[in-house]
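Quick one: the structure is below, and I'll ask about it shortly.
After this line comes chain A, so read on.
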Amino acid sequence: QTKTLTVYSGRAKTFVDPVVQQFERQTGIKVNVRYGTDAQLVAALREEGSKSPADVYWGNSVGALGELAEEGKFTKLGTALTRNVSSDYLPDDRTWLPTTVRFRTLAYNTGKIKPEQLPDSILDLPKMTSLKGRIGWTVSYPSFQDFLAAMISKYGEATTRQWIEGMKALQPKDYKTSNVGMLEAMRAGEIDVALTNHYYIQRVNRLSYPIDTYFFKNGDIGNLGNATGAAILKTSKNTASAARFLSALVAKDAQTFFLSVNFEYPVIGNILQPTTMLPYSDVSKRSPRIDPTVLPKNIDKAQKLLRDAGLL
Partner candidate 1 sequence: MTRTPDPHTLELLGLGKRYAPGLPPVVDDLNLGVNRGELLTLLGPSGCGKTTTLRLIAGLERPDSGDIRIEGRSVTAPFTPPERRGVGLVFQDYALFPHLNVLGNVLFGLRHLPRHERLPRARETLSLVGLTVFETRRPDQLSGGQQQRVALARALAPRPSLLLLDEPFSNLDAQLRHSTRQEVRAILRRAGTTAILVTHDQEEALAFSDRVVVMRGGRVEQSGPPHEVYARPRTAFVANFLGRSNLLGGTADRFMARTALGVVPLMESASGPVLVSVRPEHLTFTDDPQGAPVTIVAREFKGHDVTYTVRLAAGQELLVHTPSDTVRPEGSAARVSVTHPARAVQSSG
Partner candidate 2 sequence: MNARRPHPLLLLPAILAVLGVLLPLVYLALRALGAESSELREIVFRTRNLELLANTLLLTLGVLGGTTLIALPLAYLAARTTLRPRRLLTLLGVLPLAIPGYVGAYALIAASGAGGTIDALTGIRWPGPGGYWGALGVLTLFTFPYLFLNLHAALRTQDPALEDAARLLGRTPWQTFREVTLPYLRPAWLSGALLIALHVLGDFSVVSLMRYPTFSAAIYQQYTAAYDRVYSAWLALALLLVTGAALLLEARLMRGVRLSRVSPGGTRPPRTVPLGRAAPLAWVFLAVLAGAALVVPLGTIVYWLRLETNPFAWSALLEAFQGALGAAAVAAVTTTALAFPLAYIGSRHSGPLARLTERAAYLGYATPPLAFALALVFFTLRVAPPLYQTFTLLIAAYTLHFLAEAVGPVRTSLLTATPRLEEAGRLLGLSAPQTLRRVTLPLVRPGLLVSAAFVFLSVLKELPLTLLLSPIGFETLSRNVWSYTEEAQYASAAPYALALAVSGALLTLLILRREDRRVPRPPPSSPPAASQPAASPPATPSTPKDDPA
């Protein structure tokens, strides 16, 4: 029985390290973490194949988790682990465990835009010709593509294509993968609204940028909720420790921590929230229900649409 655990983390060190340290203190199990982006780690896991030293994969996006799950790299999780976790984002096959939830949203410059001026649905965003040239988005960012994939599964490819074309006519500025860069641009006055994840706005608010969050109407695809998650790899020789680690991630301490440093919503109940954020119960209603397992399949289609539109 080895006393060390190897975690591949697509999540940044700030969110991971304190949790890991506490886990080590509590259990005496040494945790080695390899940091990277989801894409890098997915590629590495594929190249490593059966020789991978990794026990746990902790991903930053449903897309990455879905890819790996589909390849059968994860073990099925026991109910002891999944019991307390909100079922909204738990995949049916229970191959991975959601750890936090974030929502798509619209950021706007409070100095330039009143929330009343903004549309109820993201589907109506293309109609806002007054925003021409003032919209920012991140076409290459995984969460954005997850959102398009969700739109495809809910409204079909034609509607999605139409939406993309409509948006394109408004000449949005593409910040590629950098949400931070996009919000900086909003601060500098380059753009006035931006499609982003909710926590980025919370973060730059700490720098007192004049930026606020706008949620579309309840159930709108523009408010899509999206999980991060962790899984135990089949190559793991230490599944017991891995399971302990996963359960620590959804324990109250860790969940509170995620919320406080990253403004991400917890996947378990009874966690206090900062006043700047809507309560989870509230936001979770805003997001439509989409089965996380269908997303990965639609991502390819989303990318094809983007390519067809000349955006990728």
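Inclusion criterion for the candidates: all candidates are chains of the complex that A comes from, given by their letters.
Going forward, contacts are C-beta pairs under 8 Å (C-beta built on N, C-alpha and C of every residue); 3 or more make two chains touch, one makes a residue touch a chain; residues count from 1.
Because the structure is predicted, anything quoted here is derived from the model rather than measured.
Trainee: Check each candidate in turn (1 or 2) and state which touches chain A within the complex.
Mentor: Contact with chain A is made by candidate 2.
Trainee: Per the contact definition, I'd like the list of chain A residues that touch candidate 2 in the complex.
Mentor: Checking each residue of chain A against candidate 2 gives 6, 12-14, 32-40, 42-44, 46-49, 51, 53, 63-64, 67, 139-140, 142, 145, 173-178, 180-181, 183-185, 187-190, 200, 203-204, 206-207, 209-210, 262, 299-300, 303-304, 307, 310, 312.
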